[in-house]
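Every protein chain of the complex appears in place save one, which is left out.
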Amino acid sequence: MARNFTLFTGQWADLPFEKVAELAGQWGYDGLEIAVSGDHLDAWRWDDDAYIQDRLDILERNGLKVWTISNHLKGQAVCDNPIDFRHEAIVGPRVWGDGDPEGVRQRAAEEMKLTAKLAQKLGVKTVVGFTGSSIWQYVAMFPPVSQDVVDAGYQDFADRWNPILDVFDDCGVRFAHEVHPSEIAYDYWSTRRALDAVGNRPAFGLNWDPSHFMWQQIDPVAFISDFADRIYHVDCKDTKMRMGGGRNGILSSHLPWGDPRRGWDFVSTGRGDVPWEDSFRALTAIGYDGPISVEWEDAGMDRLEGAPEALAFLKKFDFAPSSSSFDAAFKQ
Amino acid sequence: MARNFTLFTGQWADLPFEKVAELAGQWGYDGLEIAVSGDHLDAWRWDDDAYIQDRLDILERNGLKVWTISNHLKGQAVCDNPIDFRHEAIVGPRVWGDGDPEGVRQRAAEEMKLTAKLAQKLGVKTVVGFTGSSIWQYVAMFPPVSQDVVDAGYQDFADRWNPILDVFDDCGVRFAHEVHPSEIAYDYWSTRRALDAVGNRPAFGLNWDPSHFMWQQIDPVAFISDFADRIYHVDCKDTKMRMGGGRNGILSSHLPWGDPRRGWDFVSTGRGDVPWEDSFRALTAIGYDGPISVEWEDAGMDRLEGAPEALAFLKKFDFAPSSSSFDAAFKQ
Amino acid sequence: MARNFTLFTGQWADLPFEKVAELAGQWGYDGLEIAVSGDHLDAWRWDDDAYIQDRLDILERNGLKVWTISNHLKGQAVCDNPIDFRHEAIVGPRVWGDGDPEGVRQRAAEEMKLTAKLAQKLGVKTVVGFTGSSIWQYVAMFPPVSQDVVDAGYQDFADRWNPILDVFDDCGVRFAHEVHPSEIAYDYWSTRRALDAVGNRPAFGLNWDPSHFMWQQIDPVAFISDFADRIYHVDCKDTKMRMGGGRNGILSSHLPWGDPRRGWDFVSTGRGDVPWEDSFRALTAIGYDGPISVEWEDAGMDRLEGAPEALAFLKKFDFAPSSSSFDAAFKQ
Amino acid sequence: MARNFTLFTGQWADLPFEKVAELAGQWGYDGLEIAVSGDHLDAWRWDDDAYIQDRLDILERNGLKVWTISNHLKGQAVCDNPIDFRHEAIVGPRVWGDGDPEGVRQRAAEEMKLTAKLAQKLGVKTVVGFTGSSIWQYVAMFPPVSQDVVDAGYQDFADRWNPILDVFDDCGVRFAHEVHPSEIAYDYWSTRRALDAVGNRPAFGLNWDPSHFMWQQIDPVAFISDFADRIYHVDCKDTKMRMGGGRNGILSSHLPWGDPRRGWDFVSTGRGDVPWEDSFRALTAIGYDGPISVEWEDAGMDRLEGAPEALAFLKKFDFAPSSSSFDAAFKQ
Amino acid sequence: MARNFTLFTGQWADLPFEKVAELAGQWGYDGLEIAVSGDHLDAWRWDDDAYIQDRLDILERNGLKVWTISNHLKGQAVCDNPIDFRHEAIVGPRVWGDGDPEGVRQRAAEEMKLTAKLAQKLGVKTVVGFTGSSIWQYVAMFPPVSQDVVDAGYQDFADRWNPILDVFDDCGVRFAHEVHPSEIAYDYWSTRRALDAVGNRPAFGLNWDPSHFMWQQIDPVAFISDFADRIYHVDCKDTKMRMGGGRNGILSSHLPWGDPRRGWDFVSTGRGDVPWEDSFRALTAIGYDGPISVEWEDAGMDRLEGAPEALAFLKKFDFAPSSSSFDAAFKQ
Partner (left out) sequence: MARNFTLFTGQWADLPFEKVAELAGQWGYDGLEIAVSGDHLDAWRWDDDAYIQDRLDILERNGLKVWTISNHLKGQAVCDNPIDFRHEAIVGPRVWGDGDPEGVRQRAAEEMKLTAKLAQKLGVKTVVGFTGSSIWQYVAMFPPVSQDVVDAGYQDFADRWNPILDVFDDCGVRFAHEVHPSEIAYDYWSTRRALDAVGNRPAFGLNWDPSHFMWQQIDPVAFISDFADRIYHVDCKDTKMRMGGGRNGILSSHLPWGDPRRGWDFVSTGRGDVPWEDSFRALTAIGYDGPISVEWEDAGMDRLEGAPEALAFLKKFDFAPSSSSFDAAFKQ
C-alpha cells in the first residue's frame, strides 16, 4: 500500500540525532518518530524557528520525513506517584529541578503542553507518549486498597491531563497514549476506563504497541478493531514469550532483559509472537493510514543488524489491498 | 521433484483468457487449470476443433500446458435445491434458460457431460468441479429433518451424477469433486458417504482443496492418506483462522470476505494456516504426481502481487525426495 | 441464592402437560418453561379464562410456577424462507393452513402476537422463541450472495417482527430470542446486528442458551457480560465437543444426534463443555434473577434419568454471594 | 492418610476468635491456622501465660488444635517501601505509631520476633507470613531501574530478616514465607534468589500457597518437588483463570475481586484451576506431614457455605498411600 | 443400562482367590475377570471338574459371576525375545522349566491353548491376554533395523499364534489382545498390522484398555469406533499425564511408579485423564454389551480404598440410553 515506515529514536538516544537520521536513511526508512529527549528534540525550544528548521533539514538531508514525535519520559512524570530517583534519571534537569514531586509533575505537564506546540511547528499531527499513573503502584492489590483509591487515580489522571489536552486541541494535535504497564491505561479494561475518564475527547487517543499485550494475553488484533477510532499511531515492538516450563513466570522475577529465565522478553520486530499479518490487515480494515513505526529493542541482538531487518520484515505486510471482487469474477 | 504448478482461472474470469495466460506465463507457472466459464472455456463448443486449437495455441504462446479443467458453477446446479437467483448469476444464460429449477438442473447435467468431452478433446484427464446438493439446506438440522430426508439426498446425488459419470468413463476422463460447503461432500464423513453413494466408482474422485477443512477442523494431511486412491487433483487455497476471542464465530456472521470480525477468511496461499509442508510430503507419499494448482483468493491483497508470491511459496516444498538410505550410511 | 429452576417442556411434548408437571414436581423443579405447542399450551385460547385457570391449576397441584413461556416453532416460521415440509411438521395445522409460504408466515406472526397476550394472561413477563430467517440459507456464502441480499434479510426480520413486538409492548411482555443456527441471530456479530435492526428496542432481548455457542467457539461467559441488558432468560442446554481427531468436522456430516462421528452433540446438562460455574457467576454479576431453565436433550441418555440429574447439577452453582468484604476482614 | 486440616483465620478477622473456633469445630476442621491480628492473637502478649492458656482453651473447647500461626500483615511492613496508608490500615496502632516509615518497619520487625516467642509458648513450630519488599514497586521495570537497585533490594531483605530469623532459631520455630506478589519472593526465580540471600538458612522456608502461581503460570506441583526441603506449610487457596478472550488481562485492570472482567480471581477451594490431586500426591512424595490449611477467599460466594465445602473437597485427596507393590502381585 | 462390572484379579494375585472374591462381592462388583495366575486360576487343571466347580462355587458364594478370564503373563512369553529373568519371575515354574527360551515359548503357547479349554469349561467366551513380541526390543529404531526385521516380527507373531487361535476356535472362545507396550500391537497402526498378520480372523480381537493410549496420544474413543468389530473386552485402567514442565519426559526416565518426576503414571480409575464418558458412549454406539472390568493400579493410593471408589465412579456412566426421539417430541 506504500505505507510510510519510521524508526522511533528513543532506543537510539545515546547517538546524536544526525547519526540516527543517517542510519535510518541508509536502511530505507521513510521517516523518524523522533523522541523529545536529549539531543534529538527539545520541547522547550518549540518557538526557536532556526532550531526547528535545523531538525527538518537533518531529516531532509537523509531523505526522511516526520509524522509523529514522542515524549514518553516526561509524560510519565505527569501523574506518577512516587516521583523518585528513576524519574531523575529520565526527565532531564529542567523538569527534575529540585526534585520536589509535585514540582516535577507540574514541570512535566508544562513540557507536554510545549510538546504539542512543538508538534504544530514541525507540522506533525500526533504526539505519542505515556501518562504516568498515581495508582499503578497498587496494581497488585496487596496491601489492600479500596475502590475509592482506584477511582481517585483515574480522576487524578483526568485532572492533570485535561489541561494538557486543551493545549493539544488548540494546536490541532492529538495525543496518542501508549498502553503500557506503569501507565493509567495498561490493558483493555483500563484503557476503556481511561478513555471514559477524559470523556472520550478526541484529543486523547492511543498508540498501538502490542509488545506488552502479549504477556498480558491481550489480543492485539481485537484491540485494533475495538478501539478503531482511537488508534492514532502504531509502534511495532515485538515480544517473545518464554513460558511453558512452569518456572519462568509472567512477572519475570526482577531479571534483566535478555536473561533466558524471564517469562518474556523484547525481541527484534519479526522474531517474536505478535501476529503481525493479522494486525496489519486489521489496521487496513479500520482505515489506518498513518506511519508504521519500528520501536526496536532486543537485549540479545545488535541494533545495527536488527533495525534494517525489522524494516524488511514489516514490508512483507505492506501489500496492496484487493482491487477486484471475487464474486464479480464468478459471474459469467 | 519438478512438479507442475498451475493457476486456476476461476478467480480471474473477469479478464480475457489470453490476458490470464499471459500473466501466468510471465510469473513462471507451468500451466492453467482452466475454468469452464465465460470467455475462458466453453463446454458447448467441445466439438469445434478450431476453437479447441485456439485455446491450445494461447497456452502454447505463453509457455503453458493444461492438465485439468474445472466446471464448478454448472456442477453446482446439478443437484442444488433450491435453484434461485444465485444460480442465475453464475450458470450463464444457456443453462439458466427459463429458470425452471428442474430444467436448470438438467441443462447443467448436460453441460457436465459436455465438459468430459471437452476434456477429452483437450487431452485432459481430470475435470474438477462441484456436485451441488439437495440437502445442504438441512445441514443445521433445525427445523428437524429425518434421516430419511438425508438418505434421499445422497440418493438424488447418485441418480443425477451416475449418468454424467458414465460419459466420463466413455471419455476416459475422471471427475474430481471439490469437497466444499454447499456440496454433497463437504467434510470427512460426508465424503465417505458420497463415495459410497456412487459405489466408489473410479470415475468419481476428489479435488483436495484444504481451505474449507481448516475451519471445520478436518485434518487435511490425514485426508490425503485416508483417501489416497481418490486424490485426483490438488487446489492450493489457503485459510486463516481468526477465532480465539470468543466473539468471532465459526459461521462468520454473514460478514463479507475481508471483514476482520469473520472467524476465518481466505488468504493468499502461504499466508494462512494450512500445513503445506506436511501436505506436500503426504502427497509425495501417496504418489500423487499431478499438477499443483494455485486457487488464489484473498480479499485483502491485490491478486497481481499475490499470484506470483503464492507460486514462489509453494515451490519451497517441491524438493527432491531422498535418494539415499540413512541406515545404509551408518554401515561401515 | 435460591434461584428458581424450571424445566422446559419442549422436549417432552409427546407427554401430556399434566404428566410433565407431575414429573417435574416430583424431581424438585420450581416451575415449568411451558412450550406453546400441542397439548401443553395453545396460544389461540389466550382469552379462554377457564383454559388459563386449568393450566395454572395443574401447575399449582404439582407445586410449580411459571415465569416464562416459549414458542420456538411458530417464531421460526415468521421469517423463514423457504417454508417447506419441515415447517408443516412443526407449526401445527392452524398455522400451516394451505401451506402457502407467505400465508404460513402471516399466521405464524399472528400466533406470536397471541402468545404475548397469553403470557399477559398467565402473569408471565417473558416469551422465549425463535425468529426464523430469510437469509440463513445463504450462510455458506456459496453460490455467492451480495451484501445487499444479507442487508435485505435483516430488514425483512425488522419488518416482520416490529409489529409483533408492538403487541408485546402493549402487553408488558418481552420477547427473548434464542440465539441459534437457522435464526436471524446465531452468533455474536449477527446478534449485534439483529439488535440494531430493531433499533435495540427493549421488547426484543435474548434467551441465553450456550449449547450452540460451544461449537461455534463463541464465549458464553463474555456473551453474558457484553449483552448484559438483553439477557432476559436462561436455558441450560449442554454440548459436548468431539473434535480433535481431524475426521469429525464442525458441521457434523449430516449425521444423526448420538452418532459418535458427529463433531459435537447435545448432552445432559452438566455432562458437556459449557463452563457452567463461570456462567452462573456472570449471571450473578449482571444481576440476572429470573428462572434457570433446564432444556434437556441427550440422544444417548434416558430423559427420566437425565432431567433430575441436571437439576441437581445446576443447584451446585446456586450458592449465596459473599456477604463480607475480605479487605474489611484484614483490618484490625 | 488422616492429614490434619486447619482453617486460616485471616479472612475471618472481623469475627471474634471464639466464634471462628466454634464454626470451624462444627464444620469438622482439626485445627486453626491463627492469624496474629486483631482479636485472634496478639504477639505482644506472648509472655502473658493466662492469655496463652485462654487461647488454647478456646481451641480445646471446640475440639481444635493449632500447629501454625500466621503474621502476614506485620511481616509485610518489615521491608516495604513505601510505607503508607495501606499499612496504616492493616498493621494496627502499636506498629503504626507515628507512621514514620522506618519506625513502622522497626516495630513490625519487633513484632515478628515476638511472634516467634508466641509460637514457642503455644507449642507451635511454624510461623507463616509475608516479608514485604523494598523493590516490588519496580517489578514493571519502567521507569528503568538498574540491576544494582534490584540487588540492593535482596540485600535489604537479608539485612532486615536475618536478625528476626535469629530469634526464630532461638525459639526453635521456623518461618514459612508465603510466595506472593508484593513480597521479596513472588515467583520461582525470585524464591531461589531470596533463599540464597539468607544463605539458605533453615529458619527461612516457604508456605506453599498456589493461588498466585496460577496466573503467573508457575507450576505448583514442580514447585513442591523443586523446593522439597523448604515446604514448611501448606495453604490451600484456589484461583480461577478467566483469560482467553483477549480482553481480560493478566493484571486485571485494577478491577475489584468478583468482577467478571478480571483475568483471574480467587474462588472457593476446589472451584478453581489448582491441580489439587497432583499437588497432594507431590506433598506425599516429599514427605510433608504438616497441616493442610484452608485459606478461603471468594468474592462471589458466602464464606459460611464455602468453608465447609472446601474441607469436604480437600478430604477427597487424603487417601492412604499404597501398601502393596504391584510388581510383587504379578509374581506367582 | 445395567452393565456388568467386574474386578480384574491380576493386581490382587498376592491375596488368595477367595479373599479377592469376598472383597469384590462386598464392594458390589458383579463379577471377576480372573487372572490365570498363581492361586487364582490354573490353566493346567482345565479338565479337573472338581477344581472348576470349586472356583465357580467361590464366585457364587460371593454373589459374583465370570464372563472373562485373563492370561497376560503366559501370553507374554509366547513371542517374546529375549526370554530372561523377567519372564522367570512371572510365568511360573511349569512354563519356565529349564529356562531355555524356545522351550519357554512353547510351554507358554501350550498354556494359552489350555486357557481356551479352561474358558470353555467355565462357560466363559473371552480370554484376555498379551501376545509378546520378538521385535518390541527394536522399537527405538537404533541401532538401526531394516524393515525386513520388522516384517519378520509380525510373521513370527502369526506363526506362533495361529495354532493357538485354532484351539480357541475349536472351543468357541475368542482371544482379546490387550494393546500394550511390549506386545506385537501397542498402538493404532501396529494394531492394524497385527490384525492383518492373522488375516483378521475373528478368533483374534482386542481388549480395550486405554491406559497406555494416553501417553502415546492415541485417541481411545476413536479406537473404539475404528475397531468396533474387534472390541471383545473392556479394561478400565486410568492414567494421569504429568507432562508440561519440559523436564518430565514421555519415557519416564526409568523412574518407579508413583515418582512425581515420571511423565505419566497409573492412577485409580476416575482420577486420571481417560475420557470415560465419551468412551462409554462409544461402547454403547458399537453395541458392546460385555463386562466392564476395573483394572485397578495406583502406586499412590491404597487399593482397598480405590477399588470400591472406581466402581462407584464408573457406574455414573451406566445410564440408560434414550428411549424417545426428540424430533418426534417436536411434532404437535
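A, B, C, D and E label the chains in the order they appear, each numbered from 1.
Heads up, the rule we're going with is that contacts are C-beta pairs under 8 Å (C-beta built on N, C-alpha and C of every residue); 3 or more make two chains touch, one makes a residue touch a chain.
Just so it is clear, the structure is predicted and the values come from calculations on it, not from any experiment.
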Contact with the hidden chain (one of E:F8, E:W161 or E:Y186): E:Y186
Residue numbers in subunit B that touch the chain omitted from display: 219, 221-222, 225, 277-278, 281-282, 284-285, 319-324, 326, 328-332
Interface residues of subunit C (partner: the chain not displayed): 244-247
Positions on subunit A where the hidden chain makes contact: 10-14, 37-38, 73, 89-92, 240, 242, 244-245, 247, 257-261, 271, 297-303, 305-306
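Throughout what follows, only the chains that are shown with their structure count from here on.
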Interface residue overlap between copies subunit A and subunit D, same or different (over half shared): same
Winner on C-beta contact pairs when C-E is weighed against B-C: B-C
Contact-pair overlap exceeding half with C-D, pair selected from A-D, A-E or C-E: C-E
Residues within subunit B bordering two or more other chains: 73, 89-90, 143-144, 244-247, 257, 261
